[in-house]
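One protein chain is absent from this view; the other protein chains keep their places.
Let's turn to chain A:
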Amino acid sequence: MNFYGVRAIYQSEMARMLRTTLQSIASPVISTSLYFIVFGAAIGTRMTEVDGVSYGAFIIPGLIMLMLLNESISNASFGIYMPKFTGTIYEVLSAPVSPLEIVVGYVGAAATKSVLLGLLVLLTARLFVDYEIQHPLWMLGFLVLTAVTFSLFGFVIGVWADGFEKLQIIPLMIVTPLAFLGGSFYSITMLPPFWQTVTLFNPVVYLISGFRWSFYGAADVHIAVSLGMTLVFLSICLVLVWWIFRTGYKLKP
């Protein structure tokens, strides 16, 4: 085990985030806060409660998830895409670090940042909306699990992408729509029965539902199903990453 190697990658990635505080920390916090102001403090008071929770509070878990998915993917994909793009990846690939260690370094740093951002946004939300967290440990668990899963997914995208457009296209065209339609702003029980069934094919539903359950004890699907699905996505991403290193896909000709 090359502990120094993992630490070097992790620290260098964390330093990159600190170097770009404005873009990587302030920007997601501000944009998510805007939702809280508009839907929580302003419009929220005129809307009916959902599952016995005020609308402003109801959307918090969903919005945090939305931000978490986007940030995890963009951090991790950028983290591995840039060395590929500039060529500095040669050093990591020629170093005595195992694929697992490379992934732990890059994905660990991206996930750490996402979790920190999630907690930061949660604190910021408090300024605008009252909320409670019934199961804080579960909440933290879902936060970490989702951050890791989607950082892995971001890593895969970063390896796959061979241009900046490809880097953006999956977060923009797939993840954001899925997150918006996955119950960030509504409970899926508010949809007509047909669309409720369709929505169950949206993986983000399970993430948001589980996360919201840890806040308010109410969920669209059972917590065990949410946890199970999250673990399934995690496994899929792990298999993809394993396959990348196994075959050298786009990393080693």
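Couple of notes before you dig in:
What we mean here is this: a residue touches a chain if its C-beta (ideal position, glycine included) is under 8 Å from a C-beta of that chain, and two chains touch if they have at least 3 such contacts; residues count from 1.
Basically, contacts and distances are computed from a predicted model.
Of "Cytochrome c1", "Protein-export membrane protein SecF", "Nitrate reductase large subunit" or "ABC transporter ATP-binding protein", only "ABC transporter ATP-binding protein" is the UniProt protein name of the chain excluded from the display. Interface note: of A:I43, A:A95 or A:L123, the residue touching the hidden chain in the full complex is A:A95. Contact with the undisplayed chain is limited, among A:G52, A:P193 or A:P253, to A:P253. In the complete assembly, the contact with the undisplayed chain comes from A:P83, out of A:G40, A:P83 or A:G154.
By the touch rule set out above, chain A reaches the unshown chain at residues 2-5, 7-9, 11-12, 15-16, 19, 83, 86-88, 90-98, 248, 252-253.
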